[in-house]
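In this view, the complex is presented without one of its protein chains, the others remaining in place.
Our next item is chain A:
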């Protein structure tokens, strides 16, 4: 297989037409000379970084020669004069190259622009292409060390995938490497979970294409662990509490749910760990998102739920060192987030307060409950005190609905159920610390009950909202309220409290089952359980021509028209 490399400045495309066997301008041939298969990643890329290349292939019957012309066509305004021709031939399929310095002319190039975007693709060949030759570099800026890690790993595995370091413009690289300020998140996103892109904004990554799975895996996925493990606690309490013995619940549901929750936690943690390793920049952006940052508490809370829900047949007394291990990350995260609230600046509470902040508070109370269960005294009190103080602040702030607060949704949304979480767990923690369900525990319990009721009677307002994975996180407050009611029933046993416990437990179980059905449907039937995670792909600065963007988006123009008009406008 000969490989020749020729780099020539092409003054005009006409020079190419003299080559033999030129197919259509946009077609790419894969090696069977008879088969003009126009294909591979002929997807027009609206906003992409770095240079763009128009792949242009010439195939030969005997030898495959690939002639590549790289033309800048992205709106990032690169010079038209930079055209490079690389000629090489090899047996492989589609290879592009735009860096003349590259001694290894094999491999893949990223953003490919065809001069006329034609969305024709051949699935079979495309798969071959992807697995062997082409690496999609559009997502490089989100990868750890901008993709260098992945290249290292590929090198280690022996694949000759040495590729040029794509020299994106310095401003563009900087744009990805620094996460946007919190103002940008509020400006660019809307919705109660800040996950919908406003019409005036553009995404850094292509919106109409499915991103790599890891990029689409949000930290909200830990919400599923929260939901399932809290159910395990509920069934354990139903089984073990003497006031509910009239139901004769067996220990089986607790056991099954506990193992299911364990499997889920391990799976989700593993996948997210992969995301941290391979897409660290995306994780950084999630951390800077004002709503998502609270979900970073979720893994530790889920682990604590697991420790609380451990079936008696597996372990009865847990060692205290588990508590210290689980509370350390929560403590560190808290220092960071509450400190940001106190010291003002960009992330002061009056600006970023939103119901998901309850997740950062609940961790304290769950830790206090677990520690008290284990018999510790001072540690649980410490976290209870800290949680209580900051809960009061958050509660007042959210109740005030400050006009400076941009993040609170105007309409009702399942996120409001998080209001119920903190008081219900706090009352259980206090009851455990004190030893009995005294008045200081009953007060938060009644508050939790009141908040639950005021949301439950408005349940008809919850319809018509787009399902998202974060909904799982909102089920654990309901379950928490049920468990608190059972504990209350243990202190005050009569018909009313018993029926209330049964009722609330039934509601929470029903909700979780419905959510399970929804999730399965979305995962396997509709296949959109993990949509593109737009909220991490916002631009660092407000895009120019944002009004024009909103016009184009709303008028439901073709993506191609959109692209061409953007290109035109950027060259003005």
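Observations on the structure shown:
Here, a contact is a pair of C-beta atoms (placed from the backbone, for glycine too) under 8 Å apart; a residue touches a chain by one contact, two chains touch by 3 or more; residues count from 1.
Quick note on the criterion: contacts and distances are computed from a predicted model.
This figure omits one chain of the complex; the name its UniProt record holds, of "serine C-palmitoyltransferase", "Protein YIF1", "Pyruvate dehydrogenase E1 component subunit alpha" or "S-type anion channel SLAH1", is "S-type anion channel SLAH1". When the omitted chain is restored, the residue from A:186, A:287 or A:382 that touches it is A:382.
Residue A:348 is the one among A:216, A:348, A:442 or A:522 that touches the chain not shown.
For chain A, the residues touching the absent chain in the complete assembly are 335, 338-339, 341-345, 348-350, 353, 378, 381-382, 384-386, 388-390, 392-393, 396-397, 402, 404, 434.
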